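For this depiction, one protein chain was excluded, whereas all remaining protein chains were kept in their positions.
So, chain A:
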Amino acid sequence: GRRPSMPPVERDVRGGIPECFSHISMAKRIPLSQAHKDVHPAVLVIGQQMATFALKDSISRLRATLLAFRKVIEPYETPKGNSLSRHFVPHVLNPQIEYLTECRPMCFAMGNAIRLLKAKVNKFDIDTPEDEAKEGLLEWIDFLINERITLAEYVIAQNAAQSINDGDTIVTYGRHRLVEKTLLGAKKIGKSFDVTIIDDPYELGGQELATVLREAGIDVVYSPNLGGLRPKVAAASNLFLGGEAIFANGALQAPSGTADVAMAAMNAGAKVIVLCETINFDRERVSVDALTYNEIDPERCTAESFRLLFDNTHDKYITGVITEFEFGGGNSPAQAI
């Protein structure tokens, strides 16, 4: 992994953050002994994994969170004189959420799912029998994982693979699960195309992607950094990007560097296609630049180096978004839901 085991991070780690970025939050490791006593062990584990970025992208974090919540719901028993719909959220669910947020700010997909979960709980009648309510919640979680994560991934990869034409040159940035699935799927259905991977030298996910694609027999050009970006994207027909979130104004939040690649590709006349599950869409918040919603890389927050995890791609640099429901227009994410 890219993050070797490290000594516990000191408390005043935020001291290294320059004043102008001090409003941006950062993941932090909380010693297990300091966690709230109500936090479920399954949640403790994923909290640590999120703080250390073992669980990194929004969808794997969401999936892990939902599965952990399942474990929280299963043994839950409503105290006497209370009902599940009144007691569960404030006394059981919220401490879990607080802990997770403290470990690493929640991604937008987690925020969406938790909002849906709370709404679901609130809909139960006070008189609903506990077993029935728990059963309903567990089913609903399974349904969410199936529909919005597993199936969504499958459908998006399939749709995106269909959109690749023979002879295309596909550019991608770093390594994203959906892009990888799409390219492998397109190869499987017999499309012939080649891929240019532009990597982030601080992450090196692109190298892993290059190896995977090579093994599948896809021609790959690998660029270790953003140098020479313009001539590289000029030869491309499509740029495929994965995203962490899409805001109500159509802006894409994605790993730092994505916006530079998208802009260069759009200016060079390539189509910029974003692959994104609808659970990542935020219909309420708007982000005009990368300093509105972002995170500081806790491993690179010293006097020697500083790094933001994400950047913000303006919707004018996005040709289209492929979601599980339709091939949407990049500037109307709200309609895609």
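Definition applied: a residue touches a chain if its C-beta (ideal position, glycine included) is under 8 Å from a C-beta of that chain, and two chains touch if they have at least 3 such contacts; residues count from 1.
Criterion: contacts and distances are computed from a predicted model.
Not shown: a single chain whose UniProt protein name, out of "Geranylgeranyl transferase type-2 subunit alpha", "Translation initiation factor eIF2B subunit beta", "Large ribosomal subunit protein mL45" or "Sorting nexin-4", is "Translation initiation factor eIF2B subunit beta". Of the candidate positions A:Thr52, A:Gln96, A:Asn238 or A:Thr258, contact with the unshown chain belongs to A:Thr258.
Within the whole complex, the absent chain has one touching residue among A:Ile30, A:Ile145, A:Val220 or A:Ala248, and that is A:Val220. Looking at A:Gln48, A:Gln207 or A:Ser237, the residue that reaches the missing chain in the full complex is A:Gln207. Although one chain is not drawn, the whole complex shows that of A:Asn82, A:Ser192 or A:Ser305 it is A:Ser305 that touches it.
Residues of chain A that touch the chain left out of view are 18, 20-21, 200-202, 207, 210-211, 214-215, 219-232, 256-261, 263-264, 267, 289-291, 294, 297, 300, 303-308, 310-313.
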